[in-house]
Structures are given as C-alpha cells and as structure tokens.
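Only one protein chain is missing; all other protein chains are in place.
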Amino acid sequence: MSEPLDIVILGGGTAGWMAAAALVSLIPRTSCRVRLIESEEIGIVGVGEATFPEIRNFNDAIGIDEAEMMRATNAAFKLGIQFVDWGFKGSRYMHPFGVHGPVGMDHIFHHRWLRARRLGLKGDIQDYSFAAQAARDCRFELPETRSTQLDSAYTYAYHFDAGLYAVYLRGLAERRGVVRTEGKVKDVIQDPETGDIRSLLLESGEVISGDLFIDCSGFRSLLLGKTLGVGWEDWSKWLPCDRAFAVPSERDELSPYTRSTAMEAGWRWRIPLQHRTGNGYVFSTSFIDEDEAAASLMRSLETKALAEPRMLKFQAGRRVVNWANNCVAIGLAGGFLEPLESTSIYLIQVAIMHLVPLLPGRRVDPRLRDEFNRLIDLQYERIRDFLILHYKLNSREDAEIWRYCAAMDVPESLTRKIELFRHSAIIERYRDGLFPPTSWLSVFIGQGLIPEGYSPLADTMPGEALVTHMDAFRADILDRVEEMRRHERFIDLYCGAEPAVAPMGAEVRL
Amino acid sequence: MTRRIEQVVIVGADAPAWMAAAAFQRSVSNAGIRVRVIELPTLLQPADAYSALPELAGFHRRVGLEERLLFSLCKAVPIAGQRFSNWSGAAPPFIHGYDRSPPPAAGLGFTQLWTKGRQKGLRTEFENFSLGAMAAKAGRVPATEPGAELHATFGYNLDARAYSALLKHFSTSGGVESKAATIGDVEIEGDRITAIILGDGERVEADLFVDASGPQAVLIGRMAGAEFESWREWLPCDRMLAVSAKALKPLPAFSQISAFRQGWIGLYPLQDRTAVVAAYDSRQISDENMLTDLPALANLPIGGEAIVSGLAQGIRRQTWVGNCVAVGESAFTLEPLDAVQLHIAHYCISQLMTLFPVEAGSFPEAELYDRIIRRAAINLRDFQFAHYKLNRRFDMPLWDGCRDAAPPETLQRKLDVFAARGRIPLYDDETFQEQGWESLFIGHGFMPQSYDPRVDAVPEQEHIALIQARLNDIVGLVEAMPPVDNFIAEADPYRQVETTAPRVGVN
Partner (left out) sequence: MQQVRDIVVVGGGTAGWMAAAAFAKVFGTQAHSITLVESEEIGTVGVGEATIPPIMQYNAILGIDEDEFVRETNATFKLGIDFIDWRKPGSSYFHPFGLFGANIKGGVGFMNYWLRWVQSGGDPDFRRFIAEGEAARENRFARIPASPDGQLPRLNYAYQFDAATYAAYLRRYAERRGAVRREGKVVDVEQNSETGYIEAVKLADGTRVAGDFFIDCSGFRALLIEGVFKAGFDDWSHWLPNNRAAAVPCERVEDPSPFTRSTARESGWQWRIPLQHRTGNGYVFCDSYLSEDEASQLLLQRLDGKPMADPKILRFTAGKRRLGWVKNCLAVGLSSGFLEPLESTSIHLIQVAIMKLLEFFPMREVNPVLIDMYNREMDQLYDHVRDFIIAHYKVTDRDDTPYWRYCRNMTVPDSLAAKLELFRERGEARMLPGDLFSETSWFAVLYGQGLIPRSYHPIANALSEDELQLALARIGTAIRRRVDSLPSHADFIESCCSARSAATAA
C-alpha cells in the first residue's frame, strides 16, 4: 500500500477551505492527507459573496445540506443579477439563471421574439424568462427537475457571507481530518534540480513538507507566482477596474438577485443577505481617486452602513498557468476577475473539481497538469470575454470610463461574437465553461444591442399567431410566478438563521 | 441591404442533396423561401450502402420522415454498433456500441470503477459494460426507453440508392422543386456565385447556393480560399471498393470492420444482401490485387462487379465562401470507417439551419459555420485516425507507419489524458462522447495507467456490488430486447420475412 499523498494548502479563506473540504471529503485518507496553513493575521478578502449555480454541485459533491449551510452563512437565494445603467443610462435588465422562452426552444426563441417585436409585441425579453420574472417579483421556490415543466426553466445560486462559508467549511473539513496549522510562511524550500516545492518553513520554525502544494495565498501568490515565478498575464486594458471598496449595511428587502449598478468610474454591487446587505464599489483609479470613490459608495447606500468601507487592491488578469511543478493555485493566487458576474467562487470551485480527478501521485504526471491548465484556461478566457462585453457594449457618453470602454479594442473572439449577434442574432454555444447563450442574450439585449436581423426559421409561423403565442407564454409565466412564495417567506421557512416558528412541512417543495 | 433570402439552390446528388432539401423544406419553406434542387447524376452504384449513426433518427424526426419507411423501402437493418477485428493483430475483436452516456456509479464515471477493478484483477472485458455492445453481440436491437438511465440506440445500414430515392420523393412531394442536370459553368464574381449555367444552358441564380455534390465539390471547389487540405499525412487509404455479397442469416446487429494488410474491409448487413466496402492504400496494393484478395478477405460469396473509386480525405480550407456553403462531403471527406458519411451531411445541414443567413448579400454566419464544421471534422478525423494510431499489427508498412506517425495535437491530448487518468478531454463539436472514445481506446487495448482518486473512497464490497449490478442490469436489458429479424418485422408489418417468432394473425 503506497504512502498517501501529502497535500499542503497555503492559505484559508474561501479558496483554502473549499479546497480542503473537497479533498478530504472526496478522497479517502489512505490516498491523501490534507493540511492547511493559515494565519489569522492575514486578512481574508471576502469580496465574493454572490455565487453561481454551479456551487450547488460543489456542495452536493461534498455532502453539504443546503438548508444547514444557508443557516450557517446567513444565505439567501439568487436567481440572477440585475444590471442597472449598464449600456445606457436608465437601462435595467436581468441576467437570469435560466432560459428565455420555453424549455427546449432556446435556440430559436429570441429570433421569434425579435420578429414578434417588429410586429408590435411590447415589453422586454426579460418577460419571457421565468427566472427574471420571479426575481423581479422577489419570489422564490426550488425548481422542478422534470425538464419539460415551466418550472424547470431556471436554476439558482446563493448570496452568502463568504467569511461564514469559509468558517462553515473549515468546521466540516477539520471534522473530516484536515489538519490546520496556524502560522505564516517564512521561506519556501524547493528541490534544487526540478524546482518542485518540497516544504514550507514557518515563522514558528516548523517545517511542513508535502507532495502537492495548493496556493491559496491570495494576490500574493506566494508559491506559484513568487516562488515558482509563474508570470502574470495582465488584462487591465480590457478590465480597467483596479480597486474595490466594500461596506456592509443594514438588511434590506431580501431580493433574490444581485444588483450591479454602473457608476461614474466602475460599478456598485448590492448583495442582500439574511442579516445584512453587502455593498461595494469596484472602480478604476484611472478614472476616479480612492476618496471620491469611497464617498460615492457611501452616498449610494440604500440602508445604513454598519462599518467603515474597506479597500482592496487588485488587477484583472491571471497567472499564465495555474499549475506549475507541484503547485496548483486556487482562487486569487491564480488570477483575478472582478465579481461582476459572481465568478470568483466559481473559479475556485472549478479549479478544485478539475483538480480532484486529475490529482497526481507523488511525481506529477505532466499530462495531468497540462490537461488541468487547458481546462482552466478555457474557463478564464470565456469568463473574461463575457465581462469585457459588459464594458464594451455601452453607449454612455457621460463618463470617461464608459467612453474608454466603448472605444477600446477587445479580443478578436469577442468582436466576432458581438458582430455576429448584431447582424444575425446568433450566439455561439460552448461545451465547457461559462456562459450559456441565455446569459449572452440577456446582456446583449439588456445593454441595447438589438440585432439587425433574425433567423428566417422564425418566419415560419403566421405573425399574428406568433404574437398571440408570445403573449400567452408571458402571461403563463406571470401566473406561475404569482403562485410562488415570496423569497423572504421561503427563506424563513427553509433556512432562516433564526429557526422558523412553523415546522417545515408539505408547504415546502424540495 | 437587408433583403431576406428568397431563393436557395441546392446542387448535388443522392442522400446529401435530398437531406438538405428535406431540411430546408421543413424549416424554411413556410418562411417564404423557395428551395430548388439541381440534381446532378448520381454517384451511387447498385452495390452502395449507407451506414448511418443513430443521430440520423433525429434528423428523420425533425423533417418528419417515418422510420418504418427505412425498413420497408431501403432494406434497412438496425445496427447497435460496429465490430472491429484484426486491428490489433490477433487480439480479440471489440464492439463499439452506440451507447448513450452511461449513468455514474457511486457518483463517478463507471469507467473509473472498471479501471480500478481491472487493476485489482477484474477480468470482465470492458465491452460487457456497454449496453450497445452486448446487444450487438446478442443480435438484439437496443430499443430502451429514452428516459432510462442505461440507454443505447441503434444506427442503420441502408441501401444507398433506395434511401436517396426515398428522400428525393419525400422532399419533392413536400414541395421542393428539382431538375436533373449537369453543370456547364459557374459564374463567380469575387466571393459570390452570380449564377450557375446548366448543361442545357439554363441560367440559375440564387441568394444562397448549397453545394451537396460530395467530394466533387462542384461549387465550393471553385471558390477562392476553399482549397482542399489533405489529411493523407495521417489517413493512408486513398482507394475504395464496393461490392455486394450474400445476405447474412440470421441478420447480425452490427457491421463488421476488419483490418487487413493494406487497409480495412467492412461488411454491412442489409435485409437482402451484405454490402462490402474496402478502403485501402494504393501505395501498398494495386486495384487488381485488391480484387483478387477480396473474396478471401470478405469471407462471403461475392456477387456482381466490384466498383473501385478514388478517395481523398481532407477538408476545404473554407467550407462557406460568400453565398456558397458546402454540406456533406463537399465540405470534408472521410472514409466511412465509423459510419460517418451521412452524419457529415447531417451535421452540416443542422448547423446551416442554426446559422441560416438573415439576409441575402452578406454572410457573417459563414465564419462561425466554418469554425464549427472544422472542429467537428477534426474530431471525427481524430476518432477515425485513432483506430490507425492504436493498431498493433507489426511489420507491415501501412500499419507501422500509422502507429509511428505523430498524431494531430487534438488527438495526442486525448491519448495523453486517457493514458494518464482514463479521462477523455472533449472539445466543442464532438460527435462521439466519452463512452464512444472509451470504447475505441479500450477496445484497441489502450488502457489508463491510473484512475480517479475518488474511486478509492468506495468500499470494496460496494465497488464489487456496483460492477456486478451494472453487468446484471445490462444482461437483463439485453434479454428483453428484440432480435433483429423480429424488430424489422415489427417495424414494417407488411414485409414478408421469416422471423424467429411465429407470426400471429395474417396467414
């Protein structure tokens, strides 16, 4: 029986504890031992408090009970992101976690909508997204699994306190055998020939050796970046924001969506949790200075601030590879994309869930490493392009950042996508990674890009019948949404941080 | 200029042209778009057969063609997979069954559990865990519930001429105009075909020209920027031979693909005959010697003349130029090793429908179409080349050459990751999913060196039980499947045939 693989995770927070919890839950102790080193002195960023639906797969894989987790993290549900003032002043659209139109028709639906619109159909494309409607109306219920049902046309994610999530996962991980060491790294010992990391020397003098190192040390990227020297690919010319202020405020209306409001030099987030609201301003120092930004944020809060704004510095980009030698970077140590589409925790999760099946033995098989890197490359690039889209696709003249972004050169692949949509309303579909066509559709249309043409395949129905059909569908959605429980009520019943008075019974559909 | 497309002209012959016609008829004729087929002389010989992947059934459903017509008019035989022999010298043959993605076991890919089992001494061949392969072996047709967890499907062997005739009749009676003609000339201005001049002098104009003329590529072949890129550096066969042989009794549920010194020979059972196809490398064997060796290699009584033709495998540098789009083998050509011939046409036509140009006069859709088709083509080419790359026939120039060749990078990665960990990296636009590639690799004796570490979390008893359960499930499902002859009889009740089960009622 060969010796188990020794895995050392440097850094806690969401990245570190997600990795630890996953490794210890999925792989038996006979195959790997997990150790995590963190220092309470080092602040945890904790910006990523909205998530993406994939997080549920992660929780399921680890065996986390949803309601329990939500209680422990003050979580609420998220059906999408509402974008305000993006593209043009006064815009307000929902990027939903669900398709537009009936299930199974998403290829053709928006073509039909475009045609119907020309024939006089009123309203937004949002009206045809069950998730968007439910979100707008602050409703929530768990979706159906049978794919033909209207109610299966959406999925959901969470808003939660990332700090509490990390704590929750830490509890789980330690219970399952992860060894936590408090400490800061003083030095990194490498193998003189291969450059592989052999051990970490802590300030306490303790030496911790390992076979595989997971760098969750945040922006510092102490292992991958600093020690192994993996270069940085800078994306700031496309994503100019380089700072964020974060400030909690009192609990507000518990809407089941994140709001992102475009500002004078960036954008503001609003994430409602059970116990408070998370707020932040992501901005670019090229277009505003820090003090102004802080002030702007405070001014815009909907409820009373509960603390002083805290600032974070960052740069959009990523490490050229996320796995070099025997070190895998997860989270900020591997790259950063602003939380415009709540992808931070997603990127952490995706790295972990790609790493687990490709977990190397004592000697790292470069084939496994190359495959990991290829998969992560795909993820980063595709998300990056989607984020850039939000910035690029704007016609705001009122602030320099927007003028800059409208004019900037963007990756060729993105230009092609925009032009093709503009011309033919066609959206490319990927096998792996984000984002599905429905997401692109919501941003394109929401930010004002109405295609000049649509597929002739949408012309096969008589026009009147089409409009009637669309109206009926929209009405169906509204009817169904009205039947749904209100989000706050659902939270109370399902996972209220204070236990609900009424026991959960048949009323709650699981 | 935002005029809609009003006139589409399809130029070609046989199944690809009529598939395109049927698809257009179904999707856009109600949208006021006129579709016309310029039917070139057929390339089909009486001995020809089409071997089709299960995906074709989806095409038929979408255009509204009833499956039973295949059995009653096209001598169709349902095919649960293909059996490959002699690719690994004297190693036993394997069947690539047409499985849908098998359900996970203990939350993990079943292949991972099998891999660990094998390392621990499990001797049961991988094939036994493929529902399609086991059905094929037992001569049964997988007709499982679409919603079932364990699910396999079947493709078809079709008489080529009959199938083309059926599609032609279907399209023309649905309203597609057609004219039999030859091409005299093609007028091109820049990247636009302004008109084609038929052999009888008629001038044909259209907003969109669809080249469904097969490898001849009568339209796309004339467009600048659409040069032919050969794949000969990997795929050695450049000749094909087709002939008929005696029907097999009872009808098997698979096609048989056997390698030989200079290529491979396929036996495709039809209801009334067996279609024989050989693909071979003219550098290794002459047409004459191939004809001499044919009876021994086919091991079936041959009837009729064998027709020899050339084969050029490769892809057009661009598959859609201006107002000319290639569908089927005019876009890219591959030997029919994995029954891809009709699928190529099907895939191109599907993509064309999804990317149907919104206006006459400008075609930004072309660029995306071209990228998608190229990706799909490369994935299919890689799948077929993998058979050659993984061969274990030694001391023969063709086989040594293929084994030693550096594979395309896309395939190399699949080989590397599968060898390392039993996973298949899949790209965009893949026809064959994980289970297809696994069946291919493992069938050729290419095994993973390690497995997903999560498998070690499954206790041994449970592991054994899961494997046993999967085996039993498959055995049980196969037992309930109908034998081929019964299936055909049911599919077409009016057909006169001897079945294994007694017929009740009529006569």
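To keep things simple, chains are lettered A and B as they appear, and every chain counts its residues starting from 1.
Everything that follows uses one rule, which is that contacts are C-beta pairs under 8 Å (C-beta built on N, C-alpha and C of every residue); 3 or more make two chains touch, one makes a residue touch a chain.
Computed from a predicted structure; not experimentally measured.
Though it is not drawn, the left-out chain touches B in the full complex. The chain that is not drawn here is touched, among residues B:Pro41, B:Gly89, B:Gly184 or B:Gly304, by B:Gly89.
Note that of B:Thr2, B:Asn299 or B:Gln433, the residue touching the chain absent from this view is B:Asn299. Although one chain is not drawn, its touching partners on chain B can still be listed: residues 85-86, 89-90, 258-261, 265, 293, 295-297, 299, 393.
Everything that follows uses one rule, which is that only the chains that are shown with their structure count from here on.
Chain A and chain B, compared by their mean Cα positions, are separated by 39 Å. In the complex of the two chains, the chain A residues touching chain B come out as 26-28, 30-32, 61, 107, 356-359, 361, 365, 367-368, 370-371, 374-375, 416, 419-420, 423-426, 428, 430-432, 451-461.
Those residues of chain B that touch chain A in the shared complex are 2, 4-5, 27-28, 30-33, 107, 353-359, 362, 364-365, 367-368, 413, 416-417, 419-421, 423, 425-430, 450, 452-454, 456-457.
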